[in-house]
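A quick write-up on the structure given underneath.
Note that one protein chain is taken out, while the other chains of the complex remain in position.
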Amino acid sequence: MVNGINLALQFLDSFAFIVLAAAGLAIIFGIMGVINLAHGEFILIGAYTATLAVTQLGLPLVVAMVAGGLVTGLFGILTERVIISGAWPNWVSQRTLGRDIIEPLYDRLADSMVATFGLSLILTQGTRIAYGNSIDGLSTPFGPIEYGAFSYSTYRIVLAGVSIGLLVATYYLFTRTDFGMRARATIQDKETAQAMGVNTERMYMLTFGIGSALAGLTGALFAPVVTMRPTLGDQFLVESFVAVVVGGPSVVLGTALSGGVLGAILAVFSNLYGTFIGRIALLVAALVALRFLPDGITGFIEQLRKRRQESE
Amino acid sequence: MMLELDSVTAAYDTTPILRDVDLSVEEGEIVGVMGKNGVGKTTLLKTVMGLLEPSNGAIRYNGTDLTTTSADERARAGIGYIPQGRDVFPKLTVEQNIKMGETIRSDSDETLYDQIYEYFPVLEERASQEAGTLSGGQQQMLAIGRALVSNPDLLLLDEPSEGIQPSIVDQISQDMQTINEDLGTTILFVEQNLGVIREMADRCYAMERGTVVDELGPSTIADEDAIAEYLAV
Amino acid sequence: MSTDTAHGEANSSLPSRLRSRFEGPNTIGDSRGFWVGFLVAVAALAVYPLFGDRSQLSLFMVLALLGLSLSVVWGYSGVLSFGQVVFFGIGAYTFGVVSINYATPGGITAAVIAGIVGGGVSAAILGYFMFYGGVRDVYVTIITLVSTIVLHTFMAQTAGSEWAIGEAALGGFNGMPDIPLLTLGVGGASYQFIYNPFPMRIIGIGAVEISPFYYLVLTLLVGAYLGLRALVNSDYGRVMVAVREDEDRTEMFGYNVTRVKFVVFTLGGALAGLSGVLYAARNVYIDPTVFSLLFATLPVIWVSLGGRKSLLGAVVATLGVEYLRISMAGELALVLLGTLLLVTILVLPGGFVPWVHQQIVEARLGPGEAGGADAPDASSEVSD
Amino acid sequence: SAGEGGTSTDTASSAETLKIGVLEDQSGNFALVGDPKAKASMLAIEEINANGGIDGKQIETFQRDPQSDNQRYQELTRTAINEENVDALWAGYSSATREAIRPIIDRNEQLYFYTTQYEGGVCDEFTFAVGPTARQQLGIVLPYLVEEFGPDIYTIAADYNFGQLSADWVKVLANENDANVLGEEFIPLSESSFGSTINRIQEADPDFVMSMLVGANHTSFYEQKASAGLDIPIGTSTAMAQGYEHRRLDAPAMANIYAGVNYMEEVPTESNTGDGGFVDRYFEMYPDAPYLNEEAETNYFSTYMYKKAVEQAGTTEQPEVIDALESGIELGTEEAPEAPEGETIRLDGATHHVDHHMWIMRADEEHNVEAVENRQIPETFLSETAGCNLPENPEQTQYTPVDYYEEAE
């Protein structure tokens, strides 16, 4: 019954979905510690930008998608300055009231959740007011590939490739470059990073912007395959948080691994037992993983590695 | 004058801590700050570093007014800082922590690495260990190494000997002097360890309740009992 | 706690000794003024329904119990649970299932208890699974979140006739209909609280009908609030707060941190279960939207806005936010609500109630001494 | 006119005015399908008021946005009944919403119109479920597809009450039409990836697919099956007519989809698409509205049914109005544009359901929609199978096919 190619393609599909859903969040939540409940709406911005860029401006799809990422990145920077760090309102209030009015949301997990929940309401409803309950969608490029009695959307396979590319780039950026090191240092200890000459404000801004841009790119990439509506971000939210947390402390690597593990479970169970069981299996697998790997997948791998070294 | 504090007052939120601090450090000097717990020594260094904005007074560095300059700009202007309680970046590796120091300034020098590894061989051995898992003393060594690698013109040290084994404490005092002589690094440091103060300091300020109450010259510093009095009273 | 006051101040009156049970550094409002205000507020809530039908308030008060459950679990013990709605929903469904199957006064009363126990037991199971497995911090949050989503997905598809427990069909996405009217007691000695308006004549107002359910909920809410106040100001409460502040350190004082979290989580589950029972009873209906992401987020919003470390904050913010959510109308309603949440949390990071408290303290002390607002005020220092 | 909030006085049932409550989603999950409902209600009310109202009384409205949130629905329903004293209430898109407020409706003996196409079976003395039922919608489209393409069916449906019961109806109807269901699959409402579903359809190789997918997540199915190259006729009771996918999605995602509906904007009756017809009037009032959907028309004609009933009863007192409605209101094409010239639709007093005029609407490669068949289909499940007779036997039940058909097990 199980067709190997089907299974493989579905795995790629689930993997791409989970990884792309989580890509921006891996940075904003995983690295910066901001629970961004507006993550779905960042994806929405990317999706709408890309779609409107094609349908209204007539831009080529690829250009429109990049624009989706960029616009969302800029929006992210704006969000960071105005809400998350409160830098701009504070700049104003310093000059008028002589004191800060906003305490940055960094290190305030739950407060960041409330604030971004508010932001998500504003963005969803704002989109609805501006563009109505739906906008015309794009069609999926590339057409199908066929094998035997079956066929599959080529674009979905391309997405898997793109997701891997994005992960590698993000991983490289945050672990192998000076920028990444400074960004992580800033988040671990802002004061000391400043004393190390890091312009921490710029680091926060850029890191948040990059995370947002990734979310926007995800939206842009999925624009042809999801329905264009103000609440389209909802479908990404749960998977993204689960993937990042199940991934554990090495965020980017962890996201890739949890995308792999959870994607495989989703693909196998959906394939064998249908979509409902697939979804439940994904969630239950996440529960079990969190319970038995209390430090996530990468934490577990790290432990294994250590234990092996110990026994040598 | 390399560093000059002119009646600096600083506060955490609304609680005033530093009151009218006057202090100066000449280029090439090694100046100590001492005082009992809680008198404001750390606050003083933080204010110099720019981590705390003075509510009053002025800070001048090489003649330019730094009072409202941000900490990272001061770092790039050549002020290095070793915070109290280590404050290494726990999730970065030892090597990355040192690299953080290196990237501060463009003129930092690769050969400084060798020198740092020579002072603290353990840092080379543990280059890829996460800094948060180092022992207390090792973290302190890392904090020192990380500051040195940026080749600062003015180095601020907050209790550098805390938690370090005696033999290395001696070594650190000597190394600091070497650095001071070889590279011309000016040093302003806080210490509780009498030996270190005596060994290193050219001059020393004594603090009480948020303000500088006395300045000790070389002769006083040489006198063990006199210092002990300042620290004990 | 009151033992030392007995030693100390000879003139400690009964009210002040009573008060000391409910006071301490873990709650705000330890002054006589606060308690006077509290009594006035309760009295106002008690007479409020006399001035027209405002049945929504009973819903808000039911939800305030849910808010309180998160306040103890998260605000006081540091366990950020996204799953209070799980226990709420399980409490509600349990009440529904049991009461449908045993639709006598005794049966319905038992169903209420079953709902509370259901909330508590499910919290105990999930809590055991997590805390005794070493799950901490954000991992707890995500496990509870995922549990919520699992239940939502699962319950939504229980429409078929195979999904019935005895007489009670779970009803899938469309929910569980035919929940009996809440009646407490046994046989003849019972009283129906829902749809049983109580006619009264009040001088100056005339004939009014009041809802016994409203007063039941008000009583339970005041009771829960006072009970939790006593809890968080007890020795056990101090340990809860210590666990919130630093688990490892608290373990090093010989406290069984895992058990503290487990116990508080279970208690929170039971309270959420009670809230769910009342919710299902009030609406004579329950459906899986109680497990939705939106609903799961609300308790966190209430508690954050009201003030995480304040029980009163949880209650006040639940009433306020829910009132706004229901009554705001128009295209811009959601935009305004979002803006309100955003601005409030940014400008009042500690929450609304602690902010008000600080304003009052500052006004009383004068601005010069405002810095001391955080410190527990003098009256609390005689306790312990 | 269509403004928010509505006017509110306690004396709604005074001589000059009567009050109608309209609670339809204009934000949240179901806004796309709910918003046209609210608009069409307002259109009907505006027309009626312009023509002298109901029995000389102007209609006031209590209109709020429940935001697709059942808890809001419950509270707003209570407000509408207890504080606004509405004379009749239109509320809710999803069946879940209907069930959430029905206890409140029944408790308060409130006249209530539920206007969504739905799974069927609600037999409730105070509820008038005037949208088409699964049996009516599938009842027209399924036999047609069996005839056209062959007997092998694969069912995909949303994994909740509506979808599951609709799938049961597919089995019942397949049995009645000598067709067979090769497989069925239920998809959680939150799902938006259909790779494995598409593969399973390909594996089963049916003659056509019956799709009862619901909501915006599921809309993705059509684009995804197109890009995966799954090219198969699809019958549906949910797509196009409610969420106008043929307008929103790029062609040819909806090609070869056959919707069994009582109404779509494209339904080719003169009173609908003709000059000054329903479509014209709607877009004149709402020039920016995207589409006039199935449910909107149901809100529209049911408002006129209510008008007729009040006029017949000579009062807005709800028991009398209900009696009048139960006497069997009939509307012609002017007020019920789904019915072609000369035909009528009829409210069945015994069941509170409507004998609709049903259409099969097919989208082609360019997403042009045409009617391929139409006829009146009475609601027979409640009347004939379940024996629902509300005037005789007032009840508040929902009947399901499992209780009457072996195939539905």
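Order of writing sets the labels: A, B, C and D. Residues in every chain begin at 1.
Operating definition for what follows: a contact is a pair of C-beta atoms (placed from the backbone, for glycine too) under 8 Å apart; a residue touches a chain by one contact, two chains touch by 3 or more.
Operating definition for what follows: contacts and distances are computed from a predicted model.
Selecting from "A-type ATP synthase subunit D", "2-ketoisovalerate ferredoxin oxidoreductase", "Lysine biosynthesis protein LysW" or "Branched-chain amino acid ABC transporter ATP-binding protein", the unshown chain of this assembly corresponds to "Branched-chain amino acid ABC transporter ATP-binding protein" (UniProt protein name).
Counting contacts over the entire complex, the absent chain touches A, B, C. Considering the full assembly, B:Leu134 is the residue among B:Leu134, B:Ala147 or B:Met200 that touches the omitted chain.
From the options C:Glu162, C:Asp246 or C:Glu331, the residue with contact to the chain not on display is C:Asp246. Checked against the hidden chain, the listed residues B:Thr64, B:Ser167 or B:Ser219 yield one contact partner: B:Ser167.
The chain not displayed touches chain A at residues 305-306, 309-310, 312.
The chain not displayed touches chain B at residues 12, 15, 35-38, 42, 84-85, 122, 133-138, 140-141, 159, 162-171, 192-194, 228, 231-233. In the full complex, the hidden chain is touched by chain C at residues 3-4, 7, 25, 235, 238-239, 241-242, 245-246, 248-258, 372, 374-376, 381, 384.
What we mean here is this: only the chains that are shown with their structure count from here on.
Across the two interfaces under comparison, C-D and A-D, the one joined by more C-beta contacts turns out to be A-D. Of all chains, the one whose CA centroid is most distant from that of chain D is B.
Taking each chain's centre as the mean of its C-alpha atoms, chain B lies 51 Å from chain C. Separating the centre of chain C from that of chain D, both taken as means of CA atoms, is a distance of 39 Å.
Chain A and chain D have CA centres that are 37 Å apart.
Residue positions of chain D touching 2 or more other chains: 27, 159, 186, 188, 190. Looking at chain B, one finds that none of its residues touch two or more other chains.
Those residues of chain A lying in contact with chain C across their complex are 37, 83, 86, 89, 101-103, 105, 108-111, 113-115, 117-122, 124-126, 129, 234, 237-238, 241-242, 245-246, 276, 279-280, 283-284, 286-287, 290-292, 294, 296.
Interface residues of chain B facing chain A in the complex, by the touch rule stated above, are 49-51, 70-72, 75-76, 80-81, 83, 87-92, 96, 99-101, 103-105, 146, 150.
Looking at the complex, you find that chain C touches chain D at residues 53, 55-56, 59, 153, 156-157, 159-161, 171-175, 177, 179, 195, 283-285, 287, 289, 294-295, 325-326, 329-331, 333-334.
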